[in-house]
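Every protein chain except one is present and positioned as in the full complex.
Right after this comes chain A.
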Amino acid sequence: MQKRVVFRSRLLPYLLVLPQIAITLIFFFWPAYQALESSFFIEDAFGFSRQWVAMQNYVELFQDPSYLRSFKTTLIFGVSVAVMAMSISLGLAVAANRVVKAATGYRTMLIWPYAVAPALAGVIWYFLMNPSLGIVAYWLKNVGVDWNHYLNGDQALLLVIVAAAWKQVSYNFLFFLAGLQSIPKSLIEAAAIDRAGPVRRFWTIVFPLLTPTTFFLLVVNLVYAFFDTFALVHATTEGGPVDATSILVFRVYNTGFIGQDYGSSAAQSVILMGLVIMMTFVQFRFVERKVQY
């Protein structure tokens, strides 16, 4: 039997992939091209005229200390979100994997936060942490922490990190749980007979066997934190106070739509695009090869 599908008509296969290609071209390549193009121009705020400036937008960005600070903020934000979201979800997955009674109930509830829109997740945490109304801020006050993310930049960054991580825990949980369940039970039993206690079993058997899942999630979480958290920041801190939570993706919006500096905004998008391409490359290059056992 022939495994590959063979079309009699030469046109049909192209017709079948046409919708996908059209969507990709219209919604991905065209805007990407437009961003690339605008990044070489300076445009007036109303869009009446523009002037070719070659690399000037880029040069200015890399000479701007606050833009470079955003790089650092993004890095701290991204790594913290990924580490926090992944470690919490791994803990939850290990716990859920041990639950025998009502296991599906727990799992369903743990998956719920993923259904919450990023902006809403931000708002939930915004309310919880609000210095004057928030319940968490109130508790923190009781234990002696003076919480005010309107004034304290570090606290503001922590707020968006926690909110972003919370949102991502469910997704990671699902993958970790699936990963855990694909580890044959007999391996754990063999390790138990080999005199490894539960903790040692986890770090010498379970965790190494989860490496492919972990690496995949690391890339996904970094991509999420770098590029998918605009709405969350917008709904909570709006990049403030004083740029403390102004991550790169938020800055693109801020420069373009608030500052109306389209050229610089476009240049920032292009830089972000480069980052995504790099990370995707890393993922495909290493996930497939290195993280194998």
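Note that a residue touches a chain if its C-beta (ideal position, glycine included) is under 8 Å from a C-beta of that chain, and two chains touch if they have at least 3 such contacts; residues count from 1.
The working rule: contacts and distances are computed from a predicted model.
Undergrad: Which of the following is the UniProt-recorded protein name of the chain this complex doesn't show: "Na+/H+ antiporter subunit C", "sn-glycerol-3-phosphate ABC transporter ATP-binding protein UgpC", "Cytochrome bo(3) ubiquinol oxidase subunit 3" or "Transglutaminase-like superfamily protein"?
TA: "sn-glycerol-3-phosphate ABC transporter ATP-binding protein UgpC"
Undergrad: Which is it among A:Leu187, A:Val242 or A:Val276 that touches the chain not included here?
TA: Residue touching the absent chain, from the options given: A:Leu187.
Undergrad: Have a look at A:Leu110, A:Leu180, A:Ile205 or A:Ala267 and name the one touching the chain we're not showing.
TA: A:Ile205
Undergrad: Spell out, residue by residue, where the missing chain touches chain A.
TA: Considering the whole complex, chain A reaches the absent chain at 184, 186-187, 189-197, 200, 204-205, 208-209, 211, 293.
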